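The other protein chains are all here in position, but one chain of the complex has been omitted.
All chains are identified by letter, namely A, B and C, in their written order; residue positions are counted from 1 within each chain.
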Amino acid sequence: MAQKTEARKAPAPAAVDADLARRLLYDMMLIRRFEEKAAEAYALGKIGGFLHLYIGEEAVAVGASSVLRRDDYAISAYREHGHCLAKGSDPKAAMAELFGRRDGLSRGKGGSMHLFDRRVNFLGGHAIVGAHLPIAAGVGFAIRYEGGDQVCVCYFGDGAVPQGEFHEAMNLSALWKLPVIWICENNRYAMGTAVERALSQTEIWKFGQTYGIPSEAVDGMDVLAVREAVGRAVARARTDKTPTLLEARTYRFRGHSMRDPAGAVYRTREEVEREKQRDPILLFRERALTAGWLTAADVRGIEKDVSDRIDEAVAFADGSPEPPVEWLMTDVYKEG
Amino acid sequence: MAQKTEARKAPAPAAVDADLARRLLYDMMLIRRFEEKAAEAYALGKIGGFLHLYIGEEAVAVGASSVLRRDDYAISAYREHGHCLAKGSDPKAAMAELFGRRDGLSRGKGGSMHLFDRRVNFLGGHAIVGAHLPIAAGVGFAIRYEGGDQVCVCYFGDGAVPQGEFHEAMNLSALWKLPVIWICENNRYAMGTAVERALSQTEIWKFGQTYGIPSEAVDGMDVLAVREAVGRAVARARTDKTPTLLEARTYRFRGHSMRDPAGAVYRTREEVEREKQRDPILLFRERALTAGWLTAADVRGIEKDVSDRIDEAVAFADGSPEPPVEWLMTDVYKEG
Amino acid sequence: MAVMTYREALNLALREEMRRDPRVFVIGEEVGLYEGAYKVTQGLLKEFGPQRVVDTPIAESGFTGVGIGAAMVGLRPVVEMMTFNFALLALDQIVNSAAKMYYMSGGQYNVPIVIRGPGGPAHQLAAQHSQSMESYFYHVPGLKVVRPSTPMDAKGLLKSAIRDDNPVIFIESETLYAVKGEVPEDPDFLIPLGQAIVRREGTDVTVVAYMGMMYRAMEAAEELAREGISVELVDPRTLRPMDVDTIIASVRKTHRAVVVEAGAGFAGMGSEISAFIQEQAFDDLDAPVERVTGANAPMPYARNLERAKTPSKERIMEAIRRVCYAGSV
Partner (left out) sequence: MAVMTYREALNLALREEMRRDPRVFVIGEEVGLYEGAYKVTQGLLKEFGPQRVVDTPIAESGFTGVGIGAAMVGLRPVVEMMTFNFALLALDQIVNSAAKMYYMSGGQYNVPIVIRGPGGPAHQLAAQHSQSMESYFYHVPGLKVVRPSTPMDAKGLLKSAIRDDNPVIFIESETLYAVKGEVPEDPDFLIPLGQAIVRREGTDVTVVAYMGMMYRAMEAAEELAREGISVELVDPRTLRPMDVDTIIASVRKTHRAVVVEAGAGFAGMGSEISAFIQEQAFDDLDAPVERVTGANAPMPYARNLERAKTPSKERIMEAIRRVCYAGSV
């Protein structure tokens, strides 16, 4: 049940200090490293099915999650490793899930597209484009019903916008004033389909205006910009349950999935190279160094911690056994 | 196949003359009379199932159809008797369909909610709210594909707007430039649900703006206003395939269906009485008389013609036999 | 015991469960102010207020998804489909989200939701508004599917469905809302999901039927009794999980079976019942299991065609006679 909790203040997104800078950089690098290692494991056949990497988009999940409480909810589509880790999940259990092992977040039954983690209120991991938006509205409904002050952050891609459920979820959240923060990760492509080939209105944030909810576009490559925009949205949602639509302008550096490695049919190499100049990790690292929030030594330290932690996650996943075959028939129904 | 036709000009909606005034008044009164007689027949048990009357909304169908060609398409929901008759269907066959008889438009298999008439390109008669909008977009797609210059008029209620298919159809028609004229008959209620309890944006025409298509609200009780607005939309659609969203502000004088006769739980008697002052037939008759387009004698003549024609329709329907029982299994599959 | 209509029994079940558990709420089109298109939710808005009796716009997949999300985090929604015909718009939410969430999450998030409303043939509502809808659900692992034929079952099974921790598809019938019957008033009266009931004991043939077809089969049975044919009538009540044992036990006794179904016959519920009967009681069968089903056509509007679409008492009687005389000569 949506826990009622004494209204702890979420950290005000104001000033950046060494501590915050470290956390943001660490989380972004952790996700990046997790994804790189997952790609390796996929190539080795240790991960099967689809694998959608979040590389290039880390600032969105990290910026947003940095203003969330543990009892807030987050929900996403199938490119969700970053959202899940940013919400606080253990990379060991996440990697084990990608490996399809018994110690995985979803006991090996969900895989890469279906990470769930009740410990940190991460609600998945959904692979039908658009379908998790009404579900997010329902989580907001429950928060209001229970009189809680949590929020629900719902991440979705530009590809979900033409889907009817986007419209239904926007209208219901606006009509009923549900504390949902809609974060559209506009990485300009849905698989091979550029936004302008999918939407007659490419300024996605403008859809929110029609429903009368606060809406804005934000630079999804700037972790602080995301943090501030989401911070404002969270404040509105906690105090008077207003939903918000944020369009985070970002870019995926890799293909749609490991089966679309180049991702080069529908976009030029030049475009990809240009976008890589906006790498959210490089940008923030520079900024942190120039601003003096972090020293070069700090950064090296973070790099080391991150890579150790992910190596450990891979080792853990590798060591975790396959689920017992009886689990095929468990969790189909919950016994009363 | 969407017939290619030499571009006959549709009548310019400019000046009103006796002829046009007669036609508009005649068509509105014909629909009104048809519905009144259908209500009687329903009370007598000659019509079964649901019966949704169009009384009060006649100006929309008649104003819109007055600028259409026979080879243009029209499609609607389940409150479609008026749209079907205005497009040119024979009241005899329409009434016979309501009676479930073999001479009915749909051979008695469709009933009140599923009137279809290929003779006049009337594409039904659809009872799943929102579902016929993508179908209308498909008709527009076919017109463009065939290089024809027809248009497709799609009537739907305010209740269809919160439905995902509204959004999908708007986006596709705007993205692909399909010659569809979207006419939302906003009669302020979807069954018992007032627009403001269903939509966070109650100015329905504004949705169209987001998709970048010409959009406006029009007085749905003023047959000439509807005719002009639809005339402009049709011109745009014929020349450069631009879709349009029109919000026709109207009101249903009767209950949602014959099973909701009063329709008084969700609206006040005062409101209904007030709205009846805007009766589109009374308003236009007055105007036609004062403007001298018609004389009192003309009007009496029209009244007589209309009531004779509908009596004849009822007699025809009554006299038409039930469909032969073998028809249960015909029209399930079309044999190649 | 009180005598009440099927509609009143459902209404009472909702009231009792809403009083018992503050997490239970009702959501759907016209359930509040209008008190339900078929008045099943009459009086609920007045008693429980707009927070727990929620009117929605027409957005089936949207408000069903809202129910699923709310259920994931601990509420117990009862979603009304004004009629089940509209559930197809929400089928992705029901099948890909509700039914699979508990499994995909490795047992972390169950979805205790009830989706209820009328389904099946109605009166002259034609192809889109008059059809048997259970076939879209009973094949799906993770769902439970209920079809309650009587007021008592309507109450006892709806209460169990609401208390169940899994998604339950609860399909009523427009044609049964006015049916009267005895209903226990005890708020703790429950009928467990997954239990069939023998509506009539008999020795010559087992007839399996539910909802309107159960009543029609009962008439056929009474009439055949006069011909000396003793029919045992079994009503599954829950289609998934199906109470196979009760049906098999009956067939082992009668050695003959007829399955009656209102919906189109090809690959319907009757197919599964016929299949498991011959699988599990093959050596007991003196005749093939016969199916009496609706025609494999959409529902026509015309009264006479509509009548011909669903199994008549006569067709049920003929099938029963056939299986009874088959093999016995």
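We take it that contacts are C-beta pairs under 8 Å (C-beta built on N, C-alpha and C of every residue); 3 or more make two chains touch, one makes a residue touch a chain.
None of the values given here were measured: they were computed from a predicted structure.
When the full complex is examined, the chain removed from view is found to touch A, B, C.
Touching the chain that is not shown, out of A:Gly82, A:Pro134, A:Gly148 or A:Pro162: A:Pro162 (per the contact rule at the top).
Interface note: of C:Met4, C:Leu89, C:Leu190 or C:Val234, the residue touching the hidden chain in the full complex is C:Leu89. Across B:Arg22, B:His52 or B:His114, the single residue that touches the chain missing here is B:His114.
Residue C:Gly268 is the one among C:Pro148, C:Pro236, C:Gly268 or C:Pro311 that touches the chain not shown. The missing chain, though absent from the display, is touched by one residue of B:Ala21, B:Val62 or B:Val139; that residue is B:Val139. The set of chain A residues touching the chain not shown comprises 48-50, 100-101, 106, 108-114, 126-130, 159-160, 162-164, 190-193, 197-199, 265-266, 322-323, 325, 327-329, 332. Touching residues on chain B toward the chain that is not drawn are 1-2, 73, 104-110, 114, 116-118, 123-126, 128, 131-143, 145-146, 164-165, 168-169, 171-172, 175, 330-336. Listed for chain C, the residues touching the missing chain in the whole complex are 61, 85-86, 88-89, 91-92, 95-96, 99-100, 103-104, 126-128, 135-136, 138-142, 240, 242, 263-264, 266-272, 274-275, 278-280, 282, 285, 287-291, 295-298, 300.
Keep this in mind: only the chains that are shown with their structure count from here on.
Remark: chain B and chain C have CA centroids separated by 37 Å (rounded to whole angstrom). Residue positions 164-165, 168, 171-172, 175 of chain A are each in touch with at least two other chains. Shared interface positions of chain C, defined as residues touching 2 or more other chains, are 57, 59, 61-62.
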